[in-house]
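Only a single protein chain was left out; the remaining protein chains are all shown in position.
Entry: subunit A
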Amino acid sequence: MSHDHDHDDHHHHDNHFSPMEARVRALETILTEKGLIDPKAIDVIVETYETKIGPRNGARVVAKAWAEPDFADWLKRDATAAIASLGYTGRQGEHMRAVFNDGETHNLVVCTLCSCYPWSVLGLPPVWYKAPPYRSRAVIDPRGVLSEFGVTLPEDQKIRVWDSTAELRYLVVPQRPEGTEGLDQEALADLVTRDAMIGTGLALMPKARP
């Protein structure tokens, strides 16, 4: 490929809509302009479902990493392959990286674009995740954003913010809660929420057995 002049502003295209995504956006635009739908009302409908649909694939990945140190190592080294070994692959062939929370560091993932969300692992993105204020505030004041989600971290725990791209998406592996030694992987997966895998939440504490 030859160019007559230099393009200083050259960047590769990291956003792409599938024909269906583009068509849905077009319908949304037309229907909004005609006053037939209100995007806020649509978000409310979407929200009622996204919270009910558990991101079970990602939760199983995390539970396996908690239970099997070898798998955790593999996930750290090559998350794309480790996750694919469980049969969860993205339709766009994006790469995954797993970032592990520990006592020193808490990880938080941001991106304003729903096209940068690993839904093959996490299910539907929450509506707030796509909101521009979330992204900008998460970068400037992650501790403040986390406190709005009800997460208060120890002062000395660092927060690392990761910016998803179309090529590389992140999965946060939350810390395994205490008191879960006797649980099998299925029970462990129940403790892993979607928010915990984005970093806006922590893994749940196990319920007291009746």
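Keep in mind that, in the parts below, a contact is a pair of C-beta atoms (placed from the backbone, for glycine too) under 8 Å apart; a residue touches a chain by one contact, two chains touch by 3 or more; residues count from 1.
Quick note on the criterion: contacts and distances are computed from a predicted model.
Visitor: Under which of the names "Sarcosine oxidase subunit beta", "Nitrile hydratase accessory protein", "Carbamoyl phosphate synthase small chain" or "Electron transfer flavoprotein alpha subunit apoprotein" is the non-displayed chain listed in UniProt?
Guide: "Nitrile hydratase accessory protein"
Visitor: In the complete complex, which positions of subunit A touch the hidden chain?
Guide: 11, 13-31, 34, 36-37, 41-43, 45-46, 49-50, 52-53, 91, 111-117, 119, 124-125, 132, 135, 163, 165-166
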